[in-house]
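Subset of chains shown; positions unchanged.
A and B label the chains in the order they appear, each numbered from 1.
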Amino acid sequence: MDREKAASDRFACTERERCIFETGIKLATIYHQYVGTPFNRKSVSSLEEAISRSIEVQPYVVSAKVSIDRSVIPDDVDEYSYLSLTGDMIDAVVKVSMGSTTVTAEMRYDDELRYPLMFVSKIE
Amino acid sequence: MDREKAASDRFACTERERCIFETGIKLATIYHQYVGTPFNRKSVSSLEEAISRSIEVQPYVVSAKVSIDRSVIPDDVDEYSYLSLTGDMIDAVVKVSMGSTTVTAEMRYDDELRYPLMFVSKIE
């Protein structure tokens, strides 16, 4: 069975529109799966890597780059010197490609909005 | 400050396309925030209600209807008679509206795909 064809038949929109839809899914996956995860200065790279890879296994994802703000991580002075991940600390760029369309969407704390905004930054 | 205008300026796409993007965010929020939640026959309505309402507080959401499959819930016979929510048990319909566009997107276990598919079902 061709699952990609079958899935495609469920959509009441163009391929370009579906590609945009998929980027929204991916950014919210990053936020709602990982917010709350404990990390510190030593484990932050392993967390970034795991987030990126868990997004890249999903359908039609070309790449997912995730950076966590290191400036807020406390020094390792006692047992409580670690953080829980919040949306404000995440900077993510996800590219999804279907047919001839590639959509780039980003999540980034927006200083003006005071909000970790998810937005479509490029369609090619 | 007009945060809605400021947010809008970050998008490199049409309002219709942004509306589609927002529905993707909402469906993935349902999945990745709530999968793993313990529930039983008595608490399932309260969980559905909380999921719906947490989606409806988000930007531009008109409605979010969530049903959890009751057929898989075990009878209450011992301390272990409850379930953890999985994606396969969720049926969700989310409507997002911006300007003159309303997009309906759904998440539903697809028997043919054997996969809880998220898809755009209507654009008006």
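The rule is short, and it goes like this: a contact is a pair of C-beta atoms (placed from the backbone, for glycine too) under 8 Å apart; a residue touches a chain by one contact, two chains touch by 3 or more.
These figures come from a predicted structure and were not determined experimentally.
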Query raised in the report: Given 2 chains in view, how many copies does the entire assembly contain?
Result: 4
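Everything below uses one rule, namely that only the chains that are shown with their structure count from here on.
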Query raised in the report: In whole angstrom, how far does the Cα centroid of chain A sit from the Cα centroid of chain B?
Result: 18
Report summary line: Residue positions on chain A within touch of chain B in the complex are 1, 3, 6-7, 10-13, 16-18, 20-29, 31-33, 105, 110, 112-113, 115, 117-123
